[in-house]
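The complex appears here without one of its protein chains, the remainder shown in place.
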Amino acid sequence: MKQIAILSGKGGTGKTSIAGAMGFIAENRAVLCDCDVDASNLPLTTASKVIKTSDFSGGFAAEIDYSKCVSCGICAKVCRFDAVIKDSGSYQIQKNLCEGCGYCSVVCPVKAIRLTPVVSGSLSLSTSRFGSFIVHADLHTGAENSGKLSSQVRAMAREIAAIEEKDLIIIDGPPGISCPAIAAISGADFVLFVAEPSQSGLSDYKRALELSQKMRIPSGLVVNRADINPEITELLNRTARQANSEVLGSIPFSDVFPRALRSLKTVPELQDCPTDILNTLKNLYHSITRPNTQGDYK
Amino acid sequence: MTITIMSGKGGAGKTTLSVSLALELAERGKHTLLVDLDVEEPNTGIFIDKQGDKRLEASVMQPVWNSALCSHCGKCTSLCQFHALVKLPDGVMIFPDLCHSCYACSDLCPVGALPMKPARIGEIVRYTAGNHLLFIEGILDVGQEISSVLVRQTRDIALSEDVEIRIFDAPPGTACAAREALNRSDLVIVVTEPTPFGLHDADLALKLSRASGKKTLLVVNRADGEFPEMEAFLKKENITVTATFPWIRELSQSYSEGKLDPKGFPGFYASLQTLAETILNSPEGAR
Partner (left out) sequence: MKTGFSVSKNLLEKSPLDSSFGRAPGFVTFENGVWTYLDNTQVADSPSGAGIQAAQQMVNAGVKIFIGGHVGPKAFAVMRQAGIQLYEGRPALSVEENLTHLQEGKLAELNEANSF
């Protein structure tokens, strides 16, 4: 099974548009998954029907049993996250600040505090218009542990791929380079970077590339809206080559991207998708799915 | 006054607007501090003509195992909810990336064999950027898993600066890191673009902002042509658009080169003036 993660570092480079396009070209050969659990957009342009949804619990939070509590305040003293506040004589846990470390429950002299699971999002399985499954999730706003939800999205996608005997998983990654991004690419066979040719795009690409190198995952680069700044496009490609990352081509600026978005479709689905863009996307799909796409790593 | 500029969706134009607004307010003589809280991918600084950096190492406290003192009782490993400590026949193994710095293992170790020591996660850098403008950025070390701690530390350093206006360029998304930015602000500006993704994510950003009880303004960036769904969205959210920034190809080009000169683009600049005035005339701004 080949798992391909699409990542960008910076948001807004066209990662989700490319992921949707790859999903459409793959038809029913792939399982898609959206690991941007903060702002899950891939299903907007690809999904047709939600099959099932389940609650996600990202961790625990402390809960006080007031029939036992003697208001001694030890819990508030030991909490490093300022999650215990005193309100008109009684101590209260602020669930949004509680990290679930359990320190308070261990030191409570009357055993009045226990840890309870917190529902902080949902995990869903949908079908796409082109016959594939899409695993996606929604983290409640302001919640923690999006990395863990990302891992669960990945795990469900692998499960579905195994049951349905699909040998390809396409992962739409989150922006950034910390735990959600790490969870989205760890164990992937290939990372496709989608970068835009700007100073910030270059800076973000370099940091994201460094992450994939640290994790020893082979990668490739596609530059979106390449003609907006040809010099930086060249700089991006040079950065990729120096890191033994594959240069997989460029996509010119085109209004077909925003138009596809507005009609809630993937780019290759539009009847008037320019031939050069369609071909670039098809070639990109073939490059990333061919069996031996490997850089110097692994 | 402290303003958070957030978007839910990456690439909607948070940084463009944060920088433009900071330049505009500084030019109007307000002592302004621009803060890049996107510590995973900090790039606000690219657009700022800055000098005189002061660097501060950012760290978190983590337990370090002292083999000489350890009595191998195993209390620490059973306490840790995050399984950051494992008891082995000949000692304790620590996984620092799982540690939440709760201190339970360290405080409750009966023989004091797990002292807490600082471990680097990144850095916070402060610059001056002209007469009335200061700039602070947090930069997370690549490979670090938890960014919200550095967002909080950068935010708190920014809050200790004596200025008239602070502008937080928030991390993308609506999870814990974004919440750290906005829960110490007086005013939140949600930036969206007129696409289904933009509206979907703006909806999440508005939810987060409203849940915090902050006054919230909505601005639309990269407007080009009609987008009928916008009207329905505004009605549903019961909000009006404070300013609409047009999509200008030349502006994207100059952004791509790391340059931002709002005055060079009259359509954009006019909207910026509207936004700046709305902020300065708001009850929060008059304070």
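Observations on the structure shown:
Note that the chains take the letters A and B in the order they are written out, and that residue 1 is the start of every chain.
Note that in this section contacts are C-beta pairs under 8 Å (C-beta built on N, C-alpha and C of every residue); 3 or more make two chains touch, one makes a residue touch a chain.
Here the structure is a predicted model, which means the values were calculated and not measured.
When the whole complex is considered, the residue among B:V64, B:L98 or B:I239 that touches the unshown chain is B:L98.
Only one residue in the set B:F82, B:W247 or B:Y269 touches the chain that does not appear here, and it is B:F82. Where chain B meets the omitted chain, the residues involved are 77, 82-83, 86-89, 93, 95, 98.
Here, only the chains that are shown with their structure count from here on.
Rounded to whole angstrom units, the spacing between the C-alpha centres of chain A and chain B is 19.
If you check the complex, the residues on chain B that touch chain A are 8-12, 15, 38, 40-41, 43, 46, 79, 81-82, 100-104, 107-108, 140, 142-148, 171-176, 178-179, 195-197, 200-201, 204-205, 207-208, 211, 224, 227, 249, 252-253, 255-258. The touching residues of chain A, counted against chain B in their complex, run 8-13, 16, 36, 38-39, 41, 44-45, 60, 78, 80-81, 96, 99-103, 106-107, 115, 139, 141-144, 146-147, 174-182, 196-201, 203-204, 207-208, 210-211, 214, 228-229, 232, 258, 261-262, 264.
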